[in-house]
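I'd like to ask you about the structure that follows.
Note that one protein chain of the assembly has been removed; the remaining protein chains are unaltered in position.
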Amino acid sequence: MSSTGTTLKHYFVNHEQQFDAAKLGMWLFLVTEILLFSGMFVAYAVYRSWHPEVFAQASELLDWRLGALNTVVLLASSFTVALSIHFVQKGENDKVVVLLLMTLLCAAIFMVVKYFEYSGKFAHGVFPGAGFEPQGIIDGKDYSKYDIPFAPQFFSIYFVMTGIHGVHVLVGMGVFVWLVTRVARGHFSPQWYTPVELTGLYWHLVDIIWIFLFPLLYLI
Amino acid sequence: MSEGSHNYLSARKGLWSWLATTDHKRIGILYAMACGTFFLLGGILATFVRTELGTPGETILDQDGYNQIFTLHGVVMVFLVIIPAIPGILGNFVLPIQIGAKDVAFPRLNLASWYLFIAGALMAVFGWLFVGNVDTGWTFYTPYSSGASNAVLWLTSAVFVAGFASIFTGLNFIVTVHKMRAPGMTWNRLPLFVWAIYATGIVQVLATPVIGITMVLLFLEKLMQIGIFDPALGGDPVLFQHFFWFYSHPAVYIMILPAMGIISDLMGTFSRQQVSGYTFIALSSVAIAFLGFLVWGHHMFVAGQSALSSIIFSMLTFLIGIPTGIKVFNWVATMYKGSVWLRTPMIYALMFLFLFSIGGLTGIMVGVLAVDVHLHDTYFVVAHFHYVMMGGALIGLIGGLHYWWPKITGRMYNETAGVIAAILVFIGFNVTFFPQFFLGSRGMPRRYHDYTELLPNFPEFAPLNLVSTIGSYILAVGLLMILVYALYSLFKGPKAPANPWGACTLEWTHTGRLPDEHNFHETPLVTRGPYDFRLADDVFGPKEED
Amino acid sequence: MAQGQHHIIPIRMLAIVFGLLLFLTLATVITAQIDLGLVNVPLALAIAGSKAILVALVFMALKYDNKVNLLVLVLGVVFAVVFLALTLADTELRGTIGITEPGTTELTVEPAESE
Partner (left out) sequence: MNEQGSIWLPEPASTVAGDVDSLFYFILVTSVIIFVGVMGAMVTFAWRYRRRSENDRPQPVRESKLVEASWIAIPSILVAVVFVWGFRVFLELGIAPPNSYEINVTARKWSWSFSYPNGAVSTDLHVPVNRPVKLRMISDDVIHSFFVPAFRVKADVLQGRYSYVWFEATRADTFNIVCAEYCGTAHSDMYANVVVQSQDDFEGWLVENMDDGSLTPARRGERSYELEGCWPCHSLDGTTLAGPTFLGLAGRTRNFTDGTSAVADDNYLRMSIVNPAQQVVEGFLPVMPQQYALDLSTEEIDALVEFIKEQQ
């Protein structure tokens, strides 16, 4: 039994079994996440195919530069997470701490950008649902011209999708904070780093979801 | 391995040892108590519904009262009883032992899912008692639900939370079956109950998240009018039905597959015969699990979906009839040249075959496009799904509970009482639900508080409804009788031998009267299939009752 | 013990993938600015799909992992696509078969009466 690793649970035969089980469990959980988001993608696809011109027009109100920035930020955070797993496998825990902190930083940037996007929308009456009443002129765009039928559907879908995605980012940040403290206290080793691996998988999935959200909402 | 101080019940004492347990067997019992309570509640609601319909006009409930009662009956029975019951109770108790594991892969997650389930149930009850009345039906169709009282918010949240309990249970079992099997327990030596719960897990993991997002969207629709499902805001109510049935049709297989697994084990054990077509039954469970995702649109033939997709869905629906048929034929064939021992669990297994066959064949009827146009949303459908849900899933559960009762409690129940109750349940069930086929095909719509206005044209509605109501009382008496002798057995029943049925799956052959806290003294080495009675006889012949 | 033997993905490999991901992000932004008609949407989805596959195979290490995990992911995606496809089979095809032609308001046409 490793001194740094957690003990083997009595109902497992060996660490390999315990690790594989945890990982399979995580993958199954990720699949439930995919299906959860699939509902919103279906809603998006249905309304987009019914009202393509409305969706094209409404998406002009989203700033693709901010979306692209967030994409790069999230990709970078995925990269740092992948690196952190590389180093935890090698037992270089101080590097893991740095990389996880960088991941946290990226996640924080992502949320700050989202905050500005959301508050910019709210300030001009772009709310999900009944409160939708765009007004004002920003960057030469007259928002009141976007008060057209089915534009509320686009923004409802936008807010629900990015909102639920944002919740996932926040949850991920919480887990990373917890992970950093554990790494710093030397809880993980090349023999046992299951929580780092699983959190990494979760984070990559959050990234993948955004990879689809970005072009669908901001670009096309 | 006789009576010792180390069995799972005596190893720890006190309320906390139950509420904080991670032992899969104890969690199974926690589920049994919770589901049992909800079943009692749902059953009482059902007798209210039947009493109201027993005579024309307002009998005991006004229109709104009736609508709330049938809504609650549906929500409680579907989300709090049939979906969690078999995986929660018997899956938890039996599955890890059957594959020779000491516990499920994630015991703490297992306990957490029970608490999520309870939290969901409490939210539903809270919403119902303190927020407002819910009369949307368990299907929550928009725009009716988005315009209903705020209690709908509580109920949708409850379904969301309870849904995650279901996901975690399924996830746990899939990983357990993949990673925790004892040495020698190959895939083709898995008991068919394990195969069924495994297939159920796949459905739980893949389908349940969609009811989650559906409930989130419905919640937001009601809270902020996001306009996805509400036609007044430009939404599409039929889209809601797609979302809802993408989960709720596979959910039917979450309910029935575990019961099919129980029946497979019962048919093998009580015929002392290798279950006929083991591979076909095992794989048909998985096939049903996957095909179950492709057929949800058959709930929507008249709902306003495109005719073309109705045609596609109808075609796919029939594909599911094939693996289901394979199972039924194989179960019957298992008895051929066997040694059929007609004890209470086997009586329930045969009852399952009878009732489920009717449910399945009428399922073909309502899957046919043109016939469904007439039968949709009538009592024919009500009768059909009660034959499948109650005659299938619940009768399977009751049979399974009788079968594993000695292993769970260490005591026997009274066999005579068991047989009498089974006969009462059988008669009561058919008297209740068979007349509803006539009611429905003659044109009585479901969710009807009253049928007085239809009597001039359809005078037969009155006697048929009366018969159905009387049947429900017989059914209630039968079910209550089970409760009585089960409680009696719990305290006064004779002690059970370790293997009263001469079964040869691991939970019977490798554990004592009550399983140990960690199931086995030493991990079993499996050298034969689950129904190799001839090989098992030499070592584990039926023991004399002591 | 066992976990120590897991495949460690070289930094070089991770960096290449990260570079590719950034490149594809740039590509999707640029192609979206050009009006390619019907091609825009499939192209954007194809790029997003390739990015997702890169992340899944390398960052999530599915390339080196137990194939059961890959199967799980594929199943999840397949059923999400089933959900999408069969729902669109309704919403896209409404009114293609069925009673949509305008009826008549004339009562004088009485073909059935003559039978």
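Chains: A, B and C, in written order; residue numbering restarts at 1 for each.
Heads up, the rule we're going with is that a contact is a pair of C-beta atoms (placed from the backbone, for glycine too) under 8 Å apart; a residue touches a chain by one contact, two chains touch by 3 or more.
What you see is a predicted model; the values in this text were computed from it and never measured.
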Sole contact to the chain not displayed, among B:271, B:285, B:344 or B:436: B:271
Touch with the omitted chain, as defined above, among B:223, B:303 or B:462: B:303
Of B:72, B:226, B:350 or B:479, the one touching the omitted chain in the full complex: B:350
Contact with the hidden chain (one of B:7, B:264, B:314 or B:430): B:314
Footprint left on chain B by the chain that the document does not show: 63-64, 67, 135, 137, 141, 143-144, 147, 231-232, 234, 237-238, 271-274, 276-277, 280, 302-304, 307, 310-311, 314-315, 318, 321-322, 325-326, 328-329, 332-333, 335-342, 350, 353-354, 357-358, 361-362, 364-365, 368-371, 373-374, 376-378, 438, 441-443, 445-451, 453-454, 456-460, 533-534, 537, 542
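As a working rule, only the chains that are shown with their structure count from here on.
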Pair joined by more contacting C-beta pairs (A-C or A-B): A-C
Rounded Å distance between chain B and chain C, as computed from the means of their C-alpha atoms: 34
Residues of chain B engaged with two or more neighbouring chains: 178, 206, 210, 236, 239, 242
Chain A: positions in contact with at least two other chains: 20, 24, 28, 31-32, 34-35, 37-39, 42, 46
In the complex with chain B, residue positions of chain A that touch it: 10-13, 17, 20-22, 24-25, 28-29, 31-40, 42-43, 46-47, 127-131, 149-150, 152-153, 156-157, 160, 164
Of all residues in chain B, those that touch chain C in their complex: 178, 202, 206, 210, 236, 238-239, 242, 246, 293-294, 296-297, 300, 304-309, 312-313
Chain B contact footprint on chain C (complex, rising order): 68, 75-76, 79, 82-83, 86-87, 89-98
